[in-house]
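Below are the structure tokens for one structure; questions will follow.
Only one protein chain is missing from this complex, and each of the others stays in its spot.
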Amino acid sequence: MTFVMAVCVAVVFGVSIYMLLGRELKGLAMGVFLLGHAANLCILAQSGSPVLPDGEGLKAPPVLSHGDYEAAAHGGEALSRMVDPLPQALILTAIVISFAVMAFLLTLIIVSARKTNTLDINELGKEQLPTPSQAH
Amino acid sequence: MINHQIILFMAIPLAAGLISVTTAKNLFLSRLIGCVSLGGMVTMGVILLWLSHRDDVIYVSQLGNWQAPFGISIIFDSLSGLLITAASTVALGAYIHSFDMLEPDIERRYYHPLIQLLIFGVNLSFLTGDLFNLFVAFEIMLLASYALLTLGGTRKQLTQAYKYVLLNLLASTIFVMTAGMVYGMFGTLNMADLARIVHEIQADPDRELPTGFTALSITLLLVFGLKGAFFPLWFWLPDTYYTCPISIAGLFGGVLTKVGVYSVARTFPLIFAVGEGSQLIILIIAVASAFTMFLGVLGAVSQHEIRRILSIHVISQIGYMMFGIAIMTGWALAGCVFFMIHNMVVKCALFLCCGAMEKHAGTDDLDRLGGLLKRDVFLAVLFFIAALSLVGLPPLSGFFGKLVIIREGWPYYWGTLSIVGLLTGSLTLLSMLKIWGYGFWNPTPKAHPIRTDAPTVKRNLKAAYTGIVFLVGTALFLGFAAEPVCQVALRAGEQLEDPVPYISAVLRIDPDVLRVSLEAPAAPQVTLSAAAEASP
Partner (left out) sequence: MTSLILQTASKLIVPLALLFAAYMTLKGHNAPGGGFIGGLCFAVTLILLRMGVGPEVFNRMVPLHPRVLVFVGLAVAFLTGLVPLLMGYPFLTSYVTDLQLPLGASVHFASALFFDVGVLLVVVGTSVGMILRLSQEVEA
């Protein structure tokens, strides 16, 4: 499972970096989007897998490690067999943040496209005067 | 009781930001709310700093009453306190200055809430006690800064904004991944808890730090280096800062990069520069600091527009701070902290002066400037004080930080870093004299006469002068009343050098018990001297 995750992370990262290196602004936005996903997948891979039956590969949730006995005493399942919820909370936060950044980036692209009539990053920079000494 | 009040450093800007959203159309009310919020934070910062220094305590508040390694802690110690107070002061100065510099039209486009959000993010990153919240704080701060950077939306701003946004996004992504890996490695993200675990492992000869710990440290150094504009990673800074409105550039130049430096100063002596890899990490920081200092100032000397000179200077000064961190003794860290707050204030003051000069001459190109001394003596005096403070002439504020850092650095690396520091200082003087000579002292060039009317410009710059005077006054205070500030900075340095008070305050462990578990008798103290001997 970890291996599959690692391959996924690598592929998503590769694609996103490829898109980030392009000149097309839309592709840039897509690359940024994928970059966030890759990072989230990476954290998810860190959090360990909940599917292994013998407890191997499980990462005990740090909050609950002492709650095992209590849970067992109340007839519940051992809490340390549950998947660690914290990385998921981290991912949720990261998703929200990348959501906001994405909205900003799309708006930026729309504004700059309207202002300069181009979606190419090279064109965008081209009409800058060679000496940046003009009045601000 | 005071413990829980420190959340007000976040609550006040958030509330002020919220309210000023509703008053966006009313400039006077928005400005009033902003000034009250920032002024309130400065006052509160000074009072809390004084109280915490007098009682020698670290204020800790656990948000939501969840206990330390599990919940979110916010921590107010001497380092956070000094930096928060300085950041609020700088923000207040730049904010007042911006009343004259920004078009009212731009100001109505949520400028006021954005400033409050920026300060919210900055304060959160200074106060937070865990790595993930540091990431969140960075993001809040950066989102506000993206929006502020593109305020007005000229073509040049938009082009540079892509560079800034993408680089910071990349850094943030690496940061969040590294935070995930740290969690995977240690099962905690709380900095105090991480420090406890790392130091315990370090003290126990039978245990070793997990494989890849050094790699994580270096990745984090990369992230903070990109935010703080360290040597190989500073290329984005000069291009971005000179495009945005000058007051905002001043605020960015004063505050934003220091957040990156703060993160290194907070996490590296505490957690990530511990163990076998520490020699390598310290060596990297030391080498990078030398290059940052020297190349930064060379860049500044070669430029011919004030904005660019000042922007590149930001980088050069970052080098001194890293120099202090690389030495990693209590005194050097104290010098670094003092230098940081001095630099925030003075750098911002210089940017603000540049704004006023531009209003006079309509340009910041040194070839077209001149004769400003006769036109505006008051501005000239303010600029002169700020420039000499930056250079670090003795009675002024820059002197003390540099003195401590350079003196502390003398025994390490055969004094090379200190020599580079001194050389950088003299080149800084050169570049500042360049602005002074061309801008103020020279007669106005005949080819480019200044067309504005001096009394009118001066009348229109009342708010701008207020901002500059406020910051220059603070800089003078830092210079002439250096003793109390130095005391607090020294306490901050001690707290950084010795992690026990910090850990015990956050995790509520008895310091003596903690000290026993952290300090095995055989554990060698890794310092720069060891690193220096190890390097060929």
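Note that the chains are named A and B in the order they appear, and that numbering of residues resets to 1 at the start of each chain.
To be clear about the criterion, a residue touches a chain if its C-beta (ideal position, glycine included) is under 8 Å from a C-beta of that chain, and two chains touch if they have at least 3 such contacts.
Treat the numbers as computed from the prediction; the structure is a model and nothing was measured.
Trainee: Using the touch definition given at the top, which of the shown chains does the missing chain touch?
Mentor: Touched by the chain not displayed, across the whole complex: A, B.
Trainee: For a quick check of understanding: of B:Gly64, B:Pro104 or B:Pro443, which residue touches the chain that isn't displayed?
Mentor: Here the residue in touch with the unshown chain is B:Gly64.
Trainee: Tell me which residue among B:Thr22, B:Ser302, B:Asn460 or B:Ser517 touches the hidden chain in the full complex.
Mentor: B:Thr22
Trainee: By the contact definition given up top, give the residues of chain A that touch the hidden chain.
Mentor: These residues of chain A touch the chain that is not shown: 92, 96, 99-100, 103, 106-107, 110.
Trainee: Please identify, in ascending order, the residues of chain B that touch the omitted chain?
Mentor: 1, 3-5, 7, 11, 14-15, 18, 21-22, 61-65
Here is the rule we go by: only the chains that are shown with their structure count from here on.
Trainee: How many Å are there between the centre of chain A and the centre of chain B, using C-alpha atoms for each centre?
Mentor: 27
Trainee: Once bound in the complex, which stretches of chain A touch chain B?
Mentor: 20, 25, 28, 32, 35-36, 38-39, 42-43, 46-48, 59, 62-63, 86-87, 90, 93-94, 97, 100-101, 104-105, 108, 111-112, 115-116, 121, 124-125, 127-128, 132-133, 135-136
Trainee: What residues on chain B touch chain A, complex-wise?
Mentor: Contact set of chain B toward chain A: 69-70, 132, 136, 139, 143, 146-147, 150, 153, 155-156, 158-159, 161-162, 165-166, 169-170, 172-174, 176-177, 179-181, 183-184, 187-188, 242, 246, 304-305, 307-308, 358, 362-365, 367.
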